[in-house]
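Every protein chain but one is kept in place in this view of the complex.
Let's turn to subunit A:
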Amino acid sequence: MNGELLAFLILSGAAILGGILMINLKKVVHMLLSVVLTFVSLAGIYILLSAEFVAVVQILIYSGAITIILAFGIMLTNHKAQEERSSNRLRAILVGVGVIIFFFTTYAGIKNLYFGTGADSLHIDNTQKIGESIFSHYVIPFELVSIVLLVALMGAVVLTRQREEDDE
């Protein structure tokens, strides 16, 4: 057992724990924090895979910005802080069976998958390589994504504008 495996076990365990807590906790703010746990552990797994840039951006965007926006959404809207759940045994059994079937089909699907030998020079100039391929090979998809984001931004502005006029 080497350090990498140990780190992977801890991080993936924390990520799964975060997901399970997210579903099972009752208070919304507790759920928010368990999502943060999942995001941070995923960033750790990216670092193990030599993807430093993706890991840092994961923390910056997901754990930083998106969590704060979620927190604002929770705290500024009307909601019950605690969620009541009705348990339905039949539904629980059906979902359980579905999960098991899904696990075995996925496992059968990826059991013999071969990724080739692991690349061992990924960590050298990681960010530079990402930049080069985005701005040369993938430049058109990149620009398209930026247009989609711009349209979404403008849509948000239009929606808030209309509400302001309604108020008047």
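Everything that follows uses one rule, which is that a residue touches a chain if its C-beta (ideal position, glycine included) is under 8 Å from a C-beta of that chain, and two chains touch if they have at least 3 such contacts; residues count from 1.
Note that contacts and distances are computed from a predicted model.
**Q** The chain dropped from view, which UniProt name applies: "L-cystine transport system permease protein YecS", "Potassium-transporting ATPase KdpC subunit", "NADH-quinone oxidoreductase subunit H" or "LexA family protein"?
**A** The chain we cannot see is, by its UniProt record, "NADH-quinone oxidoreductase subunit H".
**Q** Tell me which residue among A:Leu17, A:Leu33 or A:Leu48 touches the hidden chain in the full complex.
**A** Among A:Leu17, A:Leu33 or A:Leu48, only A:Leu33 touches the chain that is not shown.
**Q** Kindly state which of the options A:Met22, A:Ile45 or A:Ile59 is in contact with the chain not pictured.
**A** From the options A:Met22, A:Ile45 or A:Ile59, the contact with the absent chain belongs to A:Ile59.
**Q** Identify the residues of subunit A touching the omitted chain, counting contacts across the whole complex.
**A** With respect to the unshown chain, the touching residues of subunit A are 1-3, 6, 27, 29-30, 33, 36, 40, 52-53, 56-57, 59-60, 63-65, 67-69, 71-72, 75, 123, 125-127.
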